[in-house]
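Below is the structure I would like to discuss, written out as structure tokens.
Note that one protein chain is taken out, while the other chains of the complex remain in position.
Chain nomenclature is as follows: A and B, assigned in order of appearance, with residue numbering initiated at 1 for each chain independently.
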Amino acid sequence: MISRPKPQKNRLRRTMMFMNAQKPGLIKDAYIYGSDSIILDLEDAVAENQKDAARFSLYHALKNIDYGNTEVIVRINGLDTPHWQEDIRCVVAGGADGIRIAKCESAKDVKLVEEHVLAAEREFGVEEGRTILMAALESPLGIMNAYEIVTASPRMFGCAISGGDFRKSMHVQIVKGGIEMLAARGQMLLAARAAGVQCFDTMFPNIDDMDGFQAEVMQNREMGFDGKSIVSPKQIRFVHETFAPTKKEIAYAEKLIRSFNEQADAGVGVYTVDGKMVDIPFFEDARRILALAKACGVYEENL
Amino acid sequence: MINAVGREIPDELLEDGQEVYQGKFYMDGKYVKKDSPRTKRYEKPLESKLCESIREACEKCGAHDGMTFSFHSDFRNGDYVASMVAKVLVEEMGLKDLTIAATSLGSAQDIIADYIEAGKVIGIQTSGVRGRIGEVISAGKLKTPAVIRSHGGRPRAIEAGEVHIDIAFLAASTSDYYGNAKGTGGKNNCGSMGFAVPDSHYADHVVVITDTLVDFPNLPATISSIDVDCVCIVDSVGDPKKIATLEARMTDNPRELMMAENVANIIASTPYFKDGYSFQTGVGGPSLAVNSFLEKHMVERNITMGFALGGMGSAICKLQDKGLVKKLLDTQDFDLGAIEHLATHPEHNEICTSQYANPSNKGAYVNKLDFVVLAALEIDTKFNVNVITGSDGVLRGAPGGHPDTAAGSKCCIIVTPLVRGRMATVCKDVVTVTTPGDCVDVLVTDYGIAVNPLRSDLIACLDKAGIAHVTIESLMEKAYSLVGTPDDLEWEDQAIAIVEARDGTILDVVRKIKPLQLD
Partner (left out) sequence: MEIQKPALAGTLESTDAQVSVEPFAHGIELSIESSVMNQYGRQIKATVLETLERLGVKNAKIVVIDKGALEFTLKARVECAVFRSVGTSEKNIPWGGLVK
């Protein structure tokens, strides 16, 4: 049994790759592909009459595979199904890092899951509070309740929008440029930032449309997402490259930090860099950028 | 007797001067008296050599029980000719006790498996044993042990007289009525016909079989009319869809791309990667991807490839068109783009298997190779490679040019996933040795890179370039930790195939597998 480090709420999650828990031949190599997180799916990827089999597969996949530094999240079935309670028992007993709550619509949903997770941690001798949570928002109500959802539990590390179900309930189609999802993405991002948790965009299903995929990823980045759900290893590289700070951003951040260190020694709090006025929030952001750059492997220095 | 790669070779195979493998350049410097064919003199002028049917050609060439006949495999999986001829000999003419000496055999020749089972074909000499033929030989149905040779070992054996071909049946895309034949200009083109050339010089009789008759003289020609007895026209020499693909595509599998990128980085770290370097091309798996990653390094360092050697696809032809490769030395073509390119580009040259890889001539082109990137079914902790038997012990692959290029090149890199399903690629001992470990330099897997300890110079190159590597033992342990340590296969005594090293010594023997019986 391979022991796993304690799950961290705040870690790199540029890519969260969906995988079928019943395909161990693919899962065992998940960490080679280099995705930051993987999501083992008990929900949509598993047929209704195979939910029990998927759990057995999942339990053993959690206990026997070495995932390296890749985080392991499990998507459990919705709270309107008869499966989610046993899913939670299996996931916690198996030692996954976290749970993705599908079709989450309210703080009540989160608290219900949290209650069962705690009970399972006690039942199976897992450190209480170890298992972290994220919410998948798939409906208008879920998006509207985003802030209460992400603040409903200290275990919550982020929220994601699930485009397929969401678009259906909004009576819209996929549109180039993403305007049909604009309001929802924006609202979710506001909620996540206000709550200090992470925010992830929906997956892009058409693996062969690289141009469309790349356009969406760049928009995700510009809007401020922390990461994106992906469905194929082919999508990993571009997301990682796009979400890593650019050389230009890193250079500017370094400049800010260096100047801050100098000015702080001289007792100055607000001044100009490159003709722009900068103050404390700029420096905090600069530090965040350098930390992200380091985690992405594109920055080696020690500022 | 135990040979230099630790394999037990039965003494009964070591008669008539047959030796066991004793190291990669054991035969260097020795002399050989070449064999020669017994050919008919056609002094009286013939208007044409065209025959009404394949049968007529066979009768004219004295086809008889117990003879050895040969084919070439430049038409690959689309070839019709080998099966057509075998059918005529066995079913129409009722011949038996036949030995087939082909450059390779695969599923396109499945019908020969029937003839083996019926006892009509009693000997097989080949590189590839894919498809039913491999299964049937593994089941012990062939009366004499099959002889497996590399692309370079075959012409060596033919020239030395170890294989004497009675009739060579050579499929060609075009021929004139006199027998000048080649692989371009017809209905079904294969491009290079390099595999067929040694047969045309050493067989007692040569029959050219084509579906496109062209005007005399069909020059320049790969097969020369002075070596040809008969010419037959058939409807089709092969299935165009299976002879060559539209365009051999590079993999987009992220795992294979990752390994290919690592291979390119390793190549670029060696001192052999300089202007004018040479590279063995192929079309399998990551080979095309390696070329595409190398392109970046070549442009960065302003390096061009001196020559590319081996099987050609559109990708390498395009590199030549871009001016990044000077010459292409072509033994076979994989896609239509390459076939067309061969016919038109002046520096894209056809070569035969002897020029390519024969170890007993005065210097084959593999001796000038810098890099070769190869796949493997298995590789063991001594870097011995197996490309012929699956880990279930059944014949299913082909050495091809593997042993030749590994021996001749300065840097031989094997690239393969660590496990395939529940089969460990990196293992303790390979089931069959087809390329000895002293010819294999680097292993690249999806779980790490290992360098043969014999190459401390390459270890230093990788270290200097910051390319991490591990021991091959640790890769084996990782493989077994994923799939479980397999039980050893059990074998009967009967040897069903002999694997010859390229120099003609015996490298290994494949026995009949004893299936596991659970009580």
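Rule of thumb we're sticking to: a contact is a pair of C-beta atoms (placed from the backbone, for glycine too) under 8 Å apart; a residue touches a chain by one contact, two chains touch by 3 or more.
Please read all numbers here as calculations on a predicted model, not as lab measurements.
Novice: Out of A:13, A:55 or A:167, which residue would touch the omitted chain in the full complex?
Specialist: A:55
Novice: Which one touches the absent chain: B:34, B:249, B:296 or B:422?
Specialist: In the complete complex, the chain left out is touched by residue B:422.
Novice: Tell me where the left-out chain touches subunit B, residue by residue.
Specialist: Looking at subunit B, the ones touching the missing chain are residues 391-393, 421-423, 482-484, 486-487, 489-490, 513, 515-516, 518.
Novice: Applying the definition given at the start, please give the residues of subunit A touching the unseen chain.
Specialist: Listed in rising order, the touching residues are 22-25, 28, 51-53, 55-57, 59-61, 63-64, 82-83, 85-86, 89-90, 93-94, 124.
Just so we're on the same page, only the chains that are shown with their structure count from here on.
Novice: Using CA atom averages as chain centres, what separation in Å is found between subunit A and subunit B?
Specialist: Chain centroid spacing, subunit A to subunit B, equals 49 Å.
Novice: Quick one: in the complex, what on subunit B touches subunit A?
Specialist: Listed in rising order, the residues are 252, 254-255, 258, 421, 446-447, 482.
Novice: Please give the residue numbers of subunit A that touch subunit B in the complex, ascending.
Specialist: 25, 28-29, 32-33, 233-234, 236-237
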